[in-house]
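Missing here: one protein chain of the complex. Every other protein chain is in place.
Moving on to subunit A:
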């Protein structure tokens, strides 16, 4: 495994890789193994410390967990892929670079390799931390992060993202509290509530803002993916054992506490997610795990001008063709970057991309599987699309941008008095989205408050904050 710049191959005028895969989750793992099987020399990069991405996130080996599978569905799929990857690593077919975040993807035709990747270390700060790599093809498998909709009190310690609670549990075997309310929208909530209760937390309420009826309106798409039903039933059974019953059409509309969460207020919503007056109820808890679906992580591609499409849940995903090609030559995408659809779809897309990059015709069975799972993903997205009424649970002093501490009133002022009509103008006027996270937490909410029709792709030169010292090391280009 590569660990320092001096060990890097394919960089600085070296031979270069046939394929660089960015992201070691289900899509990236499936792709790199399939590409190596077909004889391509590959490098696999990930910002995290291990393989698996968010879905297969698991305890560090030092925690010596004998049953990491208890926190996962289909754990054997991951172990099989990891074993095949290890074989390829052993013979030098694949290099793996973890704890490295690709912050810039540069077209670099001059070297004979279309791509130069610039990475920065995500480990403790030390001396030189940037690595540069060349590759003929790049596959973007950077996954997604959670969509957050703000509400009064959501910045209090003890409020965590649903995926974050899941990630900290899977990787560090810790819980944010003993009584954890789970709220928001999307199937992830069921998985989170099931793992939290299995790990010993009490979940006094599991609140889904949307209804589940939307699924029933498209029985065809549901029946085509029996695996998804089984997953839902498994979570359902685990939750029933702990007397947790999901309540649809409900949301947390306020969090209470001074320095940490003590309770939440829950309200029933109308069809548009508007809280219904008089339905409020207070629930004591010491943590809240909240999320409203997932947002594909696309910065590296949109910066290069890759075309996007709007998914039925209102998020943007990369536009890819039948072979997972983006509209940028030499740049491919698989998994959640093409629209959130779960691990099974990501695995299929990763493998499809690899076969196409290796110049082979796509296997028909794989194409069929992708079509079926993609159809289900689009249905799921339409069911959980946030209703426009959620903005009514904001109060003027609710912080919308966590990093820059911009309250809803300041955004309303930018829109109503200063005429801002999109997220970018709001950002310039209020600094919302200009902080450390670069709008990852507040972006969807700000766009909605600005009344923008559909999201506009983010274009930013770097995909994550980079130290000036690291930039200074880059050779002039």
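The criterion applied here is as follows: a residue touches a chain if its C-beta (ideal position, glycine included) is under 8 Å from a C-beta of that chain, and two chains touch if they have at least 3 such contacts; residues count from 1.
We adopt the following convention: contacts and distances are computed from a predicted model.
*Asks:* Going by UniProt, what is the name of the one chain that was not included in the view, given "SUF system NifU family Fe-S cluster assembly protein", "Tripartite tricarboxylate transporter TctB family protein", "Proline dehydrogenase" or "MoxR-like ATPase"?
*Replies:* "Proline dehydrogenase"
*Asks:* Which of A:39, A:61 or A:329 sits in contact with the chain that's absent?
*Replies:* In the complete complex, the chain left out is touched by residue A:61.
*Asks:* Using the document's definition of touch, tell me which of A:164, A:293 or A:386 contacts the absent chain.
*Replies:* Per the contact definition at the top, the residue touching the missing chain is A:164.
*Asks:* In terms of residues, what is the contact footprint of the unshown chain on subunit A?
*Replies:* 47-49, 54, 59-68, 70-71, 122-125, 145-146, 155, 157-161, 163-169, 171-176, 197-200, 259-260, 287, 402-405, 435-437, 440-441, 465, 467-469
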